[in-house]
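The structure appears right after this line, and notes come after that.
For this view, one protein chain was removed and the others were kept in their places.
Showing chain A:
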């Protein structure tokens, strides 16, 4: 087996020592710091980004809460306005209804009065007509002229008897 040739050992050991030491220093001084720097930077960047994200999310939560508060406030305000408006409208309506009622009542009263007047007038006319009729009827039947005074007395007594 060529690997067991002792004469070949010294050059291999010497060059192994040289290359291993050189590689060790290249790794320790150049390669490893380079890589660990990059990894550290990334870690820092990630954690700072995460912090930023957390901050932004908190901000967003706060904005949402504010918005909801404002919304609730606006809603209650709108409710107040509506109920106020409703109340005032009802009041106005009641007032105008009362006014209308009063007006109508007045009108009805006036109408009643005029009806009563008309009736009274009519009734008084009835008396006159009845007297006239009776007078002419008597004149025609008995051919006498009855005085106005007697006729009126007769009508009055007959109406009284009727009543």
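By our rule, contacts are C-beta pairs under 8 Å (C-beta built on N, C-alpha and C of every residue); 3 or more make two chains touch, one makes a residue touch a chain; residues count from 1.
We adopt the following convention: contacts and distances are computed from a predicted model.
*Asks:* Not counting the visible chains, the remaining one has a UniProt entry; which protein name from "SRPBCC family protein", "ATP synthase subunit a", "Multiple sugar transport system permease protein" or "Stressosome protein rsbS-like protein" does it give?
*Replies:* Answer from the record: the omitted chain is "ATP synthase subunit a".
*Asks:* If the hidden chain were put back, which of A:42, A:75, A:91 or A:106 would touch it?
*Replies:* A:42
*Asks:* For review purposes, identify every residue of chain A that touches the missing chain, sorted by number.
*Replies:* Where chain A meets the chain not shown: residues 1-5, 7-17, 19-20, 22-24, 26-28, 30-32, 34-39, 41-42, 45.
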